[in-house]
Each structure stands twice: as structure tokens, then as C-alpha cells.
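The complex appears here minus one protein chain, its other protein chains still in place.
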């Protein structure tokens, strides 16, 4: 059962800033794009309509540690691992490795909650991860967490 | 009847790129933010729900000419003028002047169409600008268009 | 001699806005990413250091016409064509076709000027496109411009 996913990103010009390196917020774009590609790899869209409701995945906690800068046109491999799977939430860890030379440049995480919009109140509330999705995702084993 | 609006923006760090100057797409952010502030100045939100429908304003044509670069922390005055008002669309011109020294740095335009989502087809279709809005906006006189 | 380039982009979540469709400024990101991939396909980086100077390509005119919306996870083929090649500038046309179903959704253009930073004044000034680059790029024939 899938617990990880890898994806290569390239640092684009608009991802840089006047310091000549990648702007730190770009890492969150890469995390999110990788999360959504992970869902597609399982046959789902992150924007899923179940028979009961349309579910979404707002973030409740995000973080990133930066070790080395990335520069324009660098390729970076983003390695997503499911750190924790709960009834209504998922936590992903992300390791960023520059491709050439291969070197870890950053480490991030996203904790996301599965929500549905209550049609009566128009408010989002946490719901159980829909079964078809929950059955496809598991937490990565401890030993994979290097 | 209002036909223009002015707003000061500051070039933020994330708006720059590795060339050390503002990234060109940032001008479109400033145009849009100014357009929406113009609507608020009239007592409306750009995201308007009329008794009949929720109307939106997708862009059909946008452009920008760049004369001089802006840099981090520069202040720029964005001067919006309504160039054309039609039954279902508006065209805005935007002049960008750096504040200090005062110098024109760019000139842009947005042509936007008033649409409502057809609840049956879930498609957007052009509709007449709602009366309360249409009554508040007029095209700027020719002679203002320097 | 190359005069065109094609690249597939996917509409990412952060490229959308509350209207539920792609934000219009995202098209400029796709144009620029395609332009830079075109340069890499020729063996260059857009960020080129020649023996004389480091050249850059600020934009002097950009535009985009929008025909149909794109939505989250849509794939779009961006077709870059060199419309005009001058001594110090290039103009690209971009046609955006949604991949499935294949349908044109937008048409854009970028006019870019080759500049070098004058080390004495720290100002950018237009310079001739470096020979190694100029020799690799030509304007697309008229008949290709459908």
C-alpha cells in the first residue's frame, strides 16, 4: 500500500528572488504539487467528490527547514513520505534533494485535515478520510524515516 | 461618476526575481489589486452576489508595456482609468509611476467580462453588468487619456 | 534552425483562485517557463554569461487573450513560436491548447530585449543578442502562424 512518492521539480525563474536563489515559499509550492501528484498516482484527485460531499484538505500545520540554497534551473527531487495516517488527517514528510550533485537541501512537512463543507452552515468540518482513499494510503515504516 | 482610482503599492521581496528587479508578472497582481480596491471604493466587492446570480469578472485581454524596472521597496502609484464601458465588459488602463522620483515605469490594461455561472450547465456566460454597479462607473473622458 | 517549441504544463492548485479556475497571471508563468525550456533545448540558459557580460531578457511588452478557462489538473500544451527576431530583441507568440479535449484556450505574446548590466552605472542597456544564441534562433515562417 503506497506510503511514498517521488517527483522532480525544476527551479523556475519566477521561483527565485533578488537574493539570486529560490524564494523560500517556493518549497511549499513543490510540496503541494507533489502531494497532488501522489493522489493522482493513486487514481484520485485531491479535489474529490464522494457520494456524500466534496472533500478538501486544508493544512493545519506546515513547516520547512532549509539547509542549502537552490538556484535557477536546479533540479530537485522531492520525496514525499506519509509519516502519520489518522482517521481525519494525514501528515507528510518531504525531503528535498538537489539532483546534481545529489545533496539534501531541505526538509518539510504538511499536516492536512480531510474536510467537507456542511451545506447548511457553509462551514468546513473535519470528516473521516473517504474509504477509497484511506484504503490506498498507509504510513511509511519507521525505518524508512532516515 | 467614478472613472478612475489611484493606489500606492510597494514592491515586495517575493515580487522580485534573480535579475534583482521586479518580476514582470507582479504588475498584473498590482493591476488586479487596484481594480478590486476601485470596486470597494464604490461600495462593491468584485465578488458580487446579485439577487439573480453571483457574478465574476474573468479577463479576456490583458497587456503590459514596461519602460523602466522597479526594485525592492520602490513605491509605485497605480492609476486605474476606465477606458471603455460596454453592456457586459469593462476595459481599464493602468499607468504605473514610481513615486520617488516620479517617473512612469509601465502601462497596462485589462479587459474584463461580467459573467454569471449558469446553474444548469455550470458554465460561465457573459451577462449585463448589474445595474447598481453599471450606474457607478463611467468611461474616463478622452482628454484624461494622456 | 529552431523557431518553435512545445511544452505541456499542468494547472496546479496554487495556480487557481476562488473563482474555481486558473488565475490569469498563471499564463505568464507558463509562457516564461516555456521560453526558458526553449533556451535549454538550444543548449543555453536564459541566464547567460558571455565573455563580455551577463545578459538578461527583461520584457518590454506582454499580452494574453483568454478564450476558455482552464481548471485544476487540466493539462495544457504551450506552443512557443518566434514571431520576430531583431538585433536586440525577440518576440514570441504562445498558443495554449487544453490537451483533453484539444481546444485552444488562450493566446499570448512576450517581447523581450537582450540587455547587459553596465558595470559602471549598474544600469541595464540593450545589447545585440550574443552570436551563439542569435545563430540558433530564427523567426517562424509566416505560414506557420495560423
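The first chain written gets the first letter, and so on, giving A, B and C; residue counts start at 1 in each chain.
Keep this in mind: contacts are C-beta pairs under 8 Å (C-beta built on N, C-alpha and C of every residue); 3 or more make two chains touch, one makes a residue touch a chain.
Note that the structure is predicted; figures quoted are calculated from it, not measured.
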| item | value |
| --- | --- |
| Among B:40, B:67 or B:125, residue touching the chain not depicted | B:40 |
| Interface with the unshown chain - residue positions in chain B | 12-14, 29, 32-33, 36, 40, 45-47, 72-73 |
| Interface with the unshown chain - residue positions in chain A | 18-19, 21, 24-25, 28-29, 32, 47, 56, 58-66, 69, 124 |
| Contact set of chain C toward the excluded chain (per top definition) | 13-14, 16-21, 23, 25, 71-72 |
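Methods note: only the chains that are shown with their structure count from here on.
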| item | value |
| --- | --- |
| Identifier of the chain whose CA centre is least distant from the whole-structure CA centre | C |
| Where chain A and chain B are represented by their mean Cα positions, the distance between them in whole Å | 33 |
| Between chain B and chain C, centroid-to-centroid distance (C-alpha), Å | 24 |
| In chain A, residues with contacts to at least two other chains | 13-14, 72 |
